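Omission of a single protein chain aside, the complex is shown with its protein chains in their original locations.
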Amino acid sequence: MKRKQGRVAALFLLPYMIVFTVFRLGPSIAGLFIGFMKWNIAGIPRFAGLENFKRLFTDQYFMISLWNTFKFFILTLPPLIIFSLLLALLLNQKMRFKSVGRVVSIIPFVLIPAVVGIIWTWMYDNNFGILNYYLKEMGQSKIQWLTSEKVALVSVAVVVIWTYLGYNMVLFLAGLQGIPHDLYEAAEIDGATKVQTFFKITCPLLKPVASMVITLTLVNTVQLFDQIYVMTAGGPGTSTLTMVQYLYTTAFQNYDLGYGSAIEVAILLILVVLIKLQNSILKVDEEA
Amino acid sequence: MKKLKGSVKYIVTILICIVFLFPIAWALVCSVKPEADITSYPPRWIPDVATFANYAEVLRKYPYMSWMKNSIITAGAGTILILILSSLAAYAFARFQFKGKKVLYSTIVAMLLVPIQAYMIPLFLLCSKMNLLNTYAGIILPSAANVTSIFILTSFFKGLPTELEEAARIDGCGELRIFLQIMLPLSKPALSTVTILTFIANWNSFLWPMICIRTDNLKTLPVGIAQFMGSVNSNAQFQYGTALAGCCMAVIPTLIVFLALQKYFVEGIASSGIKG
Partner (left out) sequence: MRKGFKKFLAATLTVAMTAALLAGCGGNSSDSSSAKSDSTKEGGIEPCTITYYGGWTGADLEKMQALVDDYNSSQDTVTVEFTSLQWSDIFTKFLADYQAGASPDVVAMHTFEMGQFVDMGVLDADQVKALDLSESDYVKTAWDGCKYEDTLYGVPIDLNMHALYYNEALLDAAGIENAPQTGDELIDTAMKLTVDANGRNAAEEGFDKNNIKQYGFGFLQNHHTFYQTYAMMNQQGYNPFTDDMKEISLDADKTSKAIQFVEDLIYKYNVTPVGEKSPIDDFKAGNVAMIIDGNWQLSGLSDVSFKWNTAEYPQIFDEKAVWGASELLAFPASKNPDENKQAAAREFVKWLSENSAQWALSGQIPANVQSQEDSEKLPGIDAFYAEMDYVKFLPANPLSVSLFSSKAPSPILTMAQDATLNNKDAGEITSQFEKDLNDVMKNN
């Protein structure tokens, strides 16, 4: 029986693999190879060896972007995992208006990212934004949300958490729904408490989903572009210059695709490290 | 005690709704204010004058419906294509054994780590050679190479029990029949999730359609909106009113898709499949 599965598998896989290879894998690998070239989109690529990669180590802006990306990811990942799980648990229970809660939490994700950026930029306005207005009403002093180098990254992180919380919650919810009810019933009959049920039944069964959610969140936050671009475009100073921002400016404003690719390779390596780290911590087998 | 717990749940839910909806509600309120009132201070929740002028202006000045139509076509077709291709492929990864599976799967998932900015230009040149530029196919096909859907569906298919599958095999069912008639119906929550997420991703996609489309008649919504939104950081006067109105309208189709499919979560079909 196992013997035959190769052919069947091929049939199932082929349509996707063709589209994937042609439109994603090929261009992606080409994109990474550009790291070995000097190319400005319009001209002929010139071979540049390891020049671009070497530059990464001496480029002050790259170091800054690396550090910013790290800070950003520390700010966003824990809330995005913990709060979304709690939210999913809450909305999985028996209560009225459950579906309203579910719908509402995914609305931020539905909006076009640039739109999200604009709405929040204006809410964050120093002198006439609604957030500072409420702060003033409460007797507090204004916060320089997007114009203070100390605060800007946090302000952007808040927007990202707000955007993706619902997305993660949807995934956790589907995972929770996939846990058979009779397991819970059996536990109840055996007299287990809610907490015990959570840790002994829900958590282990949720592990694959949790691992997937963490990986996706990692990828989404490290690669996050649109909202930051609209709100601060890497500023003030360089305080919100993440690696992706820097890649974009390098490739599509300074037209240095080669160096942009080198930055992309760096992003990729970091993500690989982070994901492997996450896997080993959760002790989830990544084998398909 | 139980009552307290119950009301805590409600309070938390209400708080959550406020947090998520606040910016959007504010955007909606401002979109019905005349332009001059929007930036007035102090900010007011109840506008002096409520007007749909901003919405009317958007619809009048720009081919908004054409953009909407193109987005529906490309996002819709893309989502359907993804569902078909990805569910087949993910099923193979999750339920079949074959050589090279690990390598293949890792390669696919690895592509999650390469964002559009990195492969946009090579893809553009490829599509130019294939004469796909400025066509619906040119927008839809690359979007069908979606990795998140493979990732999500493989995880879910892996979690399905093997008893039914083996029973069907003993009965002599072919793999495709098992897939279509037994496994897929059990996967409604996962498929709904993927539908929602990929539709939204396709709908909001900007960079690729921007570079692929040359003529006005094919512009999708995000590309069209970018034209009149401008940037808050640019020189020219930024019209909050029309920008907000346009954005509020842009959200509607994605909301419809979500509202239509979120029922499947509520019913929890996954569990009932096992019992039956």
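Chains here go by letter, A and B, matching the order in which they are written, and residues are numbered from 1 within each.
Everything below uses one rule, namely that a contact is a pair of C-beta atoms (placed from the backbone, for glycine too) under 8 Å apart; a residue touches a chain by one contact, two chains touch by 3 or more.
This one's a predicted model, so the numbers in the text were calculated from it and none came from an experiment.
One of B:L126, B:I139, B:V194 or B:L221 touches the chain omitted from the figure, and that residue is B:L126.
Residue-wise, the contact with the chain that is not shown comes from A:A233, picked out of A:I81, A:V103, A:L135 or A:A233. Listed by residue number, the positions of subunit A touching the unshown chain are 3-4, 6-7, 9-10, 13, 17-18, 21-22, 25-27, 29-31, 33-34, 37, 39-45, 55, 59-61, 64, 125-128, 144, 146-149, 232-238, 240-241, 245-246, 249, 252-256. Contacts to the hidden chain, counted on subunit B, fall at residues 36, 39-41, 61, 98-100, 104, 119, 121-126, 128-129, 133, 210-211, 214-216, 223, 226-231, 233-239.
Operating definition for what follows: only the chains that are shown with their structure count from here on.
Across the complex, subunit B is touched by residues 1-2, 5-6, 8-13, 15-17, 19-20, 22-28, 30-32, 34, 41, 87, 90-91, 93, 95, 97-116, 118-123, 127-130, 133, 162, 165-167, 170-171, 173-174, 177-182, 208-209, 212, 215-216, 219, 223, 225-226, 230, 233, 244, 247-248, 251-252, 257, 260-261, 264, 267-268, 271-272, 286-288 of subunit A. By the touch rule above, subunit B contacts subunit A in their complex via residues 6, 9-10, 12-13, 16-17, 19-21, 23-24, 26-27, 39, 41-43, 84-86, 88-89, 91-94, 96-99, 101-102, 104-108, 110-115, 117-123, 126, 141-142, 144-145, 147-148, 150-152, 154-156, 158-159, 169, 175-176, 179, 189-190, 192-193, 196-197, 200, 203-204, 206, 221-222, 225-226, 229, 231-233, 240, 243-244, 247, 250-251, 254-255, 258-259, 262-263, 265-266, 268, 270-271, 274-275.
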